[in-house]
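Working notes, beginning with the structure itself.
Missing here is one protein chain; the remaining ones are kept as they sit in the complex.
Letters A and B mark the chains as written, and numbering starts fresh at 1 in each.
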Amino acid sequence: MATISVPEGAARGRRIGFAPPIRLIGAGLLVPLLGLVAWAVGAREGWVPPQILPAPDLVWDTFLDLWQSGDLFANTLVSLQRVLVGFAAGAALGLLLGTAMGLSRSFEAYASVLFTALAQVPALGWIPLVMLLVGIGEPLKLIIIAVGTLVPVAWNTRAGTHAVPPGWFEAASLWRYSRAQVVWHIVLPATVPQIFVGLRYGLGHAWLALVVVELLASSEGLGYLLVWGRQMFQLDVVIATMAVIGAIGFALDAALAALERRLQRWQVVDP
Amino acid sequence: MTALRRRRMDWRGLVPVVVLLAGWEGVSRSGLTDPRIVPRLEGLVGLFGTEIEEKALLANLAASVIRDVTGFSIGAGIGVAGGLLLGLSPLASALLRPSFDVFRQIALFAWIPLIEMWFGIGESSKIVFVVLAAFTPTLINTVEGTRSVPAKLVEVGALLRYRRPQMLLAIYLPAALPSILTGVHLALVQSWLATIGAEYFMTAGPGIGTLIIEGRDRFQMGQTVLGMILIGTVGFVLNRIARAAETRLLRCRAA
Partner (left out) sequence: MRPMRSIANRLCVAATLLACLLTSTARAEELTVRIGYASIGAGNRPFVGGTLAATAHAGHYLEDELKSDPGVKIEWFFFAGAGPAVNEAFANGQIDIALQGDLPSVIGRANGLQTKILLASGVNTPIYLAVTPDSDIKTVADLKGRSVALYRGTNLQLAFDKVLASKGLSEHDLKIINMDAATADAALASHDVDAAVGANELFELQKNGIAKIVYSTKGDDPSFGRNSAVIAAASFELAHPEITQKIVTAFVRAALWSSDEANRDALFELWAKSGYPADSFRADFEGQPLKLRNSPLIDPFIVHQYEVQAQQARAYKLLRKDLDLTGWFEPKYVETALRQLGREHRWTARDANGHDLGS
């Protein structure tokens, strides 16, 4: 994802020459490797107490333990399920809301004040209220994740619909497109990029909301593993779980990005 | 279009708000629900009044805002500095950017247990968390802005034989300013979120998050809702301030 570009006029020292990717990947790995070495040495020498800095091999062992015992897989699955369901619900609502606000002036006039007001409160802020209303079970988690997804998706979808060149609408009315045809042939292709921006933000927010809600009141999931590690004073469990959380967050985003590229390829064919 | 907006406020926007409030009042009076869970609206207003009188509300609000501003300034400061470094130095970027991108993947709140175990009880954990939240978007956007400075501008600077500091101040910073300001704006939003989150999850202390949690523990939904309204309001105000600052600063920058 990181594209290394050298701004012209700011060339310092050597120019990027042969085999640039390998050299650059090498450079990227240098710092983490140094960090790893420093970590291992620091843990062995006891520069920092082991409760604060568990040795890297302990973290690795813990990770393997969690994996082999099935704990990691089970909790990851639970978290993934939650985030996908919550994201789907929130994204669907957000798409609907965004399209409606974007296409219908009157709907936007009615809805935008309330929507903007509610959008100011982050998903985190909704938790106590929703908790009082629905308790601490699955519905709480799904609702909070959906709320976190809804706002960026709706915003960006709405912005996307505004991006349709007005001439296209005229053309559509000339060709007597039905509402549905307008949406499918005109609105969607033009707005796909912006919608995907919204969806990616939404997924990011959904994953974040999941972690938050699992930290608070859960009996399973990756956030719950974090809490377990903390209560049991096992920082290696915390670190291993953080790594998994990061990896999954990355994978989810990458999947969506790949989907977007697919869609854009399809979309380019259409005018 | 802005002129039009200012002249004619669209009253239709208030309809759903009124409907919601009326529905709430209706439900709270109907006796269908537990009065602690759905309090009367006058109760809320009354609560707001007493809380202000008892100064608890203002103290909590002030504590949250101070925490937010402290963490935000440190985080955004480091983010801009780091972003400039990564944007201007291909070496630094090659060395550090991949690591940063990896750490960035870890959802912000997943850092809470680690930060608390590393920084212990007290304000430091919360402030570190807010710094982390502010740092990421600032850095990313500053790098973006610095990278996308048009080559022509850089050439002009080279032609004028600008030294490094002059290049930075006269060419790069102004050109990257829009992106930097976007990053700072995002950081403002994120750090407010992180402030409230820190108050939820870390050791108790004054703050709006604590107010909300206590409201939930004591079953005073009024207090919880009040806290939520405050969160939303402060978030909104911060957003407005950021936007106004952005417009102002971009206007006075030479085109």
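Some observations on this one:
We adopt the following convention: a contact is a pair of C-beta atoms (placed from the backbone, for glycine too) under 8 Å apart; a residue touches a chain by one contact, two chains touch by 3 or more.
All of these numbers come straight from a predicted model, not from anything done at the bench.
For the chain that is not shown, the touched chains among those present are A, B, taking the whole complex. Residue B:Met117 is the one among B:Met117, B:Val154 or B:Met228 that touches the chain not shown. The missing chain, though absent from the display, is touched by one residue of A:Val31, A:Leu118 or A:Ala217; that residue is A:Ala217. Of the listed residues B:Ile74, B:Val102, B:Ala170 or B:Ile229, the one in contact with the hidden chain in the full complex is B:Ile74.
Although one chain is hidden here, its contacts on subunit A can still be listed: residues 49-52, 131-132, 135-137, 217-219, 224, 227-228, 230-234. Although one chain is not shown, part of subunit B still touches it, namely residues 69-71, 73-74, 76-77, 116-124, 127, 173, 177, 203-204, 214, 216-219, 245, 249, 253.
Following the convention adopted for this analysis, only the chains that are shown with their structure count from here on.
Once the centre of each chain is set as its mean CA position, subunit A and subunit B turn out to be 18 Å apart.
Taken in their complex, subunit A has these residues touching subunit B: 1-2, 4-10, 12-13, 24, 27-32, 35, 51-52, 106, 109-114, 117-118, 120-122, 124-129, 131-133, 207-208, 210-212, 215-216, 222-223, 226-227, 229-230, 235, 238-239, 241-243, 245-247, 249-250, 253.
Remark: subunit B residues 10, 12-17, 20, 37, 88-91, 93-99, 101-103, 105-114, 116-118, 146-147, 149, 151, 154-155, 157-158, 193, 196-197, 200-201, 212-213, 215-216, 221, 224-225, 227-228, 231-233, 235-236, 239 touch subunit A in the complex.
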